[in-house]
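Would you mind keeping the following structure in view while I ask a few things?
Only one protein chain is missing from this complex, and each of the others stays in its spot.
Let's turn to chain A:
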């Protein structure tokens, strides 16, 4: 059964594993113990003690915080109940002018701001940009991911949540 050390997975997640080794991991049979090892890698990375239940993005995790399960930034900022859209509790910068779009696309073709805007969702505490939406003006903010946490742990991981 394929398995990797926590150190190897930490380097993989950080994009620091040499490419030939990364390539071998991509091509090999998947390691069945990956999930909890990777959670442990992330747990070492965060400054807080609440146990991580599920990574949801690069710096965003669902964790057990007392009786609650919340979406939490790596810096510790809470976005509230994990079943609700964390973006609604974030800070936002909207780029809907040519000038604002040019800051990100200095020489490239850009959209017509009348047709499309960029929404940057930012942690209000540490300033990490967690997600960028490109949407037509007026488009509702999307709730990216509603994991079936109970089903995942109970039926796929075989462990109680």
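To be clear about the criterion, a contact is a pair of C-beta atoms (placed from the backbone, for glycine too) under 8 Å apart; a residue touches a chain by one contact, two chains touch by 3 or more; residues count from 1.
Heads up, the rule we're going with is that contacts and distances are computed from a predicted model.
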Omitted chain, identified by the protein name its UniProt record gives, among "AtuA-like ferredoxin-fold domain-containing protein", "NADH-quinone oxidoreductase subunit H", "Thiolase, C-terminal domain protein" or "5-oxoprolinase": "5-oxoprolinase"
Residues belonging to chain A that touch the chain removed from view: 9, 12-13, 15, 17, 19, 22, 25-27, 29-30, 32, 34-35, 37-39, 54-59, 87-94, 102-112, 114-116, 118, 120-122, 124, 126-149, 151-152, 155-156
